[in-house]
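Below you will find the structure I want to go over with you.
One protein chain omitted, others in place.
Order of writing sets the chain letters: A, B and C. Residues in each chain are counted from 1.
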Amino acid sequence: QNASSRFPGIGRDATSAEVAAWDIDVRPDFKGLPKGSGSVDKGQELWESKCSVCHGTFGESNEIFTPIIGGTTTDDIKTGRVASLADRKQPQRTTIMKVATVSSLWDYIYRAMPWNAPRSLSADDTYALVAYLLSMAEVVPDDYVLSNSNIAEVQKRMPNRNGMLLKHGLWNAKGSPDTHATACMTNCVQFVQIGSELPDYARNAHGNIAEQNRQYGPFRGADSTKPPLA
Amino acid sequence: QNASSRFPGIGRDATSAEVAAWDIDVRPDFKGLPKGSGSVDKGQELWESKCSVCHGTFGESNEIFTPIIGGTTTDDIKTGRVASLADRKQPQRTTIMKVATVSSLWDYIYRAMPWNAPRSLSADDTYALVAYLLSMAEVVPDDYVLSNSNIAEVQKRMPNRNGMLLKHGLWNAKGSPDTHATACMTNCVQFVQIGSELPDYARNAHGNIAEQNRQYGPFRGADSTKPPLA
Amino acid sequence: AVSVGSAANVLAADGDPVILEKQEWQTTLGKNVATMPYGMPSIYEANLIRRESPGLTRVSAASVAFTPLQGLFGIITPNGLHFERQHQGWYNIDPEKHRLMVNGLVKHNRVFTMNDLMRLPSVSRIHFIECGANTGLEWGNVAVPTVQYTHGMLSCCEFTGVPLSVLLEECGADLKKGKYLLAEGGDGSGMTRTINLPDVLNEAIVAWGMNGEMLRPENGFPLRLVVPGVQGVSWVKWLRRLEVGDMPYATKDEAVHYNDLMPDGLARQYTSIQECKSVITTPSGGQQLLDKGFYNVSGLAWSGRGKIKRVDVSFDGGNNWKIARLETPVLSKALTRFNIDWVWDGAPAILQSRAIDDTGYVQPTIKMLRDVRGTRSIYHNNAIQSWKVGSNGEVSNVQVG
Partner (left out) sequence: AVSVGSAANVLAADGDPVILEKQEWQTTLGKNVATMPYGMPSIYEANLIRRESPGLTRVSAASVAFTPLQGLFGIITPNGLHFERQHQGWYNIDPEKHRLMVNGLVKHNRVFTMNDLMRLPSVSRIHFIECGANTGLEWGNVAVPTVQYTHGMLSCCEFTGVPLSVLLEECGADLKKGKYLLAEGGDGSGMTRTINLPDVLNEAIVAWGMNGEMLRPENGFPLRLVVPGVQGVSWVKWLRRLEVGDMPYATKDEAVHYNDLMPDGLARQYTSIQECKSVITTPSGGQQLLDKGFYNVSGLAWSGRGKIKRVDVSFDGGNNWKIARLETPVLSKALTRFNIDWVWDGAPAILQSRAIDDTGYVQPTIKMLRDVRGTRSIYHNNAIQSWKVGSNGEVSNVQVG
C-alpha cells in the first residue's frame, strides 16, 4: 500500500506475477521482450496451421486483411527506405512495406494473433512466426533462427527502418500546422471548378440513400437506385 | 400567405375550418365556449353510461383517479372559499374543492373525457355533464339546464371561486422568492435533529433497492427485503 | 462496515485470478461492428431503468416513470432514461400527419408541417426539465426510499428547434396585447398550459431534437415546447397549437393541479418557475457503502432563474459546510454536476447539498419552506435533501430540523 496515498482504502499494489501477466508490451528498444527463439521452418509450420487461412500461404492474401508481405526489395533492406512507397508502383501497401520496427511485429503477433485466438502463442512461437514473415521478405535467410539475442541485428535490416518522420505538427496540440489557409471572405476564387464528383458506380454502392434519411422533414434521401431526377 | 414573411415557401395561412377544428379551448371569460345547453338529467344519463365506471356514480370513486365531487358545502358556495381546504377535515382534495373556474371543467371534459375516448362528446353533452357534476355539489339545482347564456351566473356560485392567489414569486423568472436562506458555513445548527425518517413499511415498498442499483461499483443498493445490516 | 469488492480485498497468493488468468475477452474474437445498429446499454446496466412509484397514481397511463439518478453521471440524461409524465398515455404520432397551428392575437393564423418547421432557423441548447411535482411526496415527511423517487422527475438534454420568438414574429404576433401563450398538445389529453410569454420569449424553443436525435415518442415526438426554467408540464408534448392571448386560460392542469396550496387554504395559481435546488445522487438513499475510506460525493444542482453560482455540501446534517467543485459547462437553466471529496470514517453522517444561483438565492431547508407554505403544496418542493449514512454503511432518506 502507498503510504502517501490521498485515497485510503482505494486500490492496492500489484504483485510481480500480475505485472508479468499483463506487462507484455515490447518496445522498439526491445524492453519487454521475453527470452526465446524460433526458426523460419518452425514459423512456416505455425503459419500454415494458424495464420495462412486468413493471410494466405505467403502473407499475400487480400481476403481478410491487407497483404502482410510483398512490395519490398533487397535494395530497400540496404537503404532502410521502401522505394515502392514513393514510386507508387505497388497497388497496396503491405505491412512489411510500412513497418519500421521489428518489435512492432513481435509485440502485435504475440498479443493479438491469431485473430480468433489471441494470446494463444508462446514467445518461441512468436519468434518463429516473425522469422518466417521476415524470411519471405528476404530480411532473414530461410534457415534463420530469430531470438532475443539477434533481433537487434535483424532490426538493422528492416526494409522501411528509415521510413518514419517524427518531426511534424501533429504530435503536440501546440505543434505547428502545415497548412496556412486564410479566411478570405469575398471574391476568393476566380473560377470555381469541380475537380471530382461521385463516380456513377458509387451512387448506390452504399445502398439506397432514401432509406438512410428520414422519410419526413425537409431533408429526404435521394432514391439512389434510380438516376437523379431530371 | 404572409407577404412580409422572412421565410418564403414555409407554412401557410390556416383556413377558418381548421381554426374551428382545433381552437376549442374555453377561457375563464368564456371566450371559445360554443353555444349549446344540457340538463342535469341528461348529464346524469351520460355520466352513468360514460363516466361512472371510472369516477363512481357520484364522482366519489378513488379507484382510477381522485374523487371529483365531495368536500364542499353550501356555505362555501356563498363565500367562494372551500373551508375544508384550510381546516384539513377532508382527507382528499376533490376536483370541485379546488377548481375556481367552471370554464376549466367545461374545457377539460370536452377536450379530454372520457379518458379512453377523448373528443367524443358534443358541446351539449358537455353542458349536461358539467351540470350534473355541479348539481351533485349543490352548485346548481337538480332540474338545472346549463347553457352558454347562464354559465356566467353559475361561475358566481363556484365553491372555490375565490380560492386562487395570483400574487406570488413563481410566475415570473424575476419574481421574488418567499424563502431567504443564507449560506452559513460553520456552526450553523446547534443541535442537528432528525425530524423524519423513512417509515419501516416504506423500506421495501418500491421493490428491492438492491435491484435498482448497479451490482458492481461502490454504490450498491441495500437489500431492502431484509432489515438493515447490524 | 462490510468490506467487499475493492482491489485490496481479493488478493490470492500470487495475485488476482482475473489478472493472472486470461479472460474470454482477451482470447476470443468479439462481436461485429453494427451488431446493434442502434446501440443499447451493457447487460450489466439492466438495473438502471425508469420506474414507477407504486401507489403514486392509480393507472399507468396517467402516471410517472422516474429517472434513476442514483446511477447517472454528468448532466446529460440519456434519452432512454428521460423521465416520463403522461396524463393520457403516449403515442407514436406520424410526423407526416403532425401539424402546428399558430392562432389568436396574430396577424396570420398559420399552419406548419414538420417539413416547414425543420427548415426554419434552429438553435440547440442544453436545459433541465423538472416536473413541478418533483419531491412532492416529501412535503409532510419522508416517504420514499431513493433519489430515483425523491428527485427522479428531473432530466437534462440538449434541445434543438426553432426559437418561439422566430415563429411568433413570422405569424405577426401582437406581443403588446398578447402577454399569454396557450400551448396545446396533440395527444388525447389535449394538454393545455398558459405560458408567461414576455418571460420566456427569448428562451423558449419549439423543439424537435433531443440529445442529437428526434424527441422520443414518450417525450413528445415529433414536437414539444421547451420552456427553460419552467416546470415540465408546460413543456407541452406533441405540440399542435400555440394561441397568443390576453389572459391566462385556467386549464385543468393549472386550475386543479400544478398550483400550490397554502396553509390558509388559498392556492397559488400559475406557479411555474423551478427555484434553485440540488441533490446528492451518490451516495444516496437505499445505497450501501461497502467500505470506509475515500469517496467522491456527487450530485446535481439547477435553477429555473439562471446559473448555479456555488454548491455547498455538509456531512454533519447542515452544521458545517464545504464548497463543492462544479463541473463545466455551467449553463443557465441547465443541470450542473458537482463533486466533493469525502473520507468516511465509519461513523454515522448526514449528507446535504445546498445550491446558490446567480440571483443570490440560497436553496432553503424543508423547515423554511414549511414555515411559509405549510406541508400541502405538493408542488415546488426545492428543499435541501438529507441522506443519513448509518454506521452499517446504509444510506437512508431523512429530514432534519
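Following the convention adopted for this analysis, a contact is a pair of C-beta atoms (placed from the backbone, for glycine too) under 8 Å apart; a residue touches a chain by one contact, two chains touch by 3 or more.
These numbers come from a predicted model, not from an experiment.
Peer 1: Just to confirm, in the complete assembly, which displayed chains does the hidden chain contact?
Peer 2: Within the full complex, the chain not displayed touches A, B, C.
Peer 1: Out of C:104, C:178, C:209 or C:285, which is the one that touches the chain we can't see?
Peer 2: Here the residue in touch with the unshown chain is C:209.
Peer 1: One chain isn't shown here. Among C:96, C:345 or C:371, which residue touches it?
Peer 2: Touches the omitted chain: C:96.
Peer 1: Suppose we count only contacts with the excluded chain; which residues of chain C make the list?
Peer 2: Within chain C, the residues touching the omitted chain are 5-7, 10, 16, 18-19, 23-45, 48-52, 60-61, 63-65, 71-82, 84-86, 88-99, 101, 111-113, 115-116, 118-126, 157-160, 186-188, 190, 208-209, 211-218, 221-222, 238, 290, 293-296, 298, 325, 327-329, 331, 337, 339, 341.
Peer 1: May I ask you to list the residues on chain A that touch the chain which is not drawn?
Peer 2: 2, 4-7, 10-14, 18-19, 22-25, 27-29, 62-65, 81-83, 85-88, 93, 95, 98-101, 103-105, 107-108, 111-112, 115, 118-119, 163-166, 168-175, 177-189, 192-199, 202-203, 205-207, 209-216, 218-224, 228-230
Peer 1: To test your reading of the contact rule: which positions on chain B touch the chain that is missing from view?
Peer 2: Against the left-out chain, chain B lists 1, 6-12, 14-15, 17-18, 21-22, 115-120, 214-219.
We take it that only the chains that are shown with their structure count from here on.
Peer 1: What topology does the chain contact graph adopt: line, ring, star, complete, or other?
Peer 2: line
Peer 1: Just grab the chain with the largest centre-to-centre distance to chain C, centres being mean Cα coordinates.
Peer 2: A
Peer 1: So how far apart, in whole Å, are chain A and chain C when each is placed at the average of its C-alpha atoms?
Peer 2: For chain A versus chain C, the centre distance works out to 46 Å.
Peer 1: Between chain B and chain C, what distance separates the C-alpha centroids? Give it in angstrom.
Peer 2: 22
Peer 1: Can you check how far apart chain A and chain B are, centre to centre, with Cα atoms defining each centre and the answer in Å?
Peer 2: 65
Peer 1: Residues of chain C that contact two or more other chains, please.
Peer 2: Residues 116, 119, 291.
Peer 1: Which residues belonging to chain A are in contact with no fewer than two other chains?
Peer 2: none
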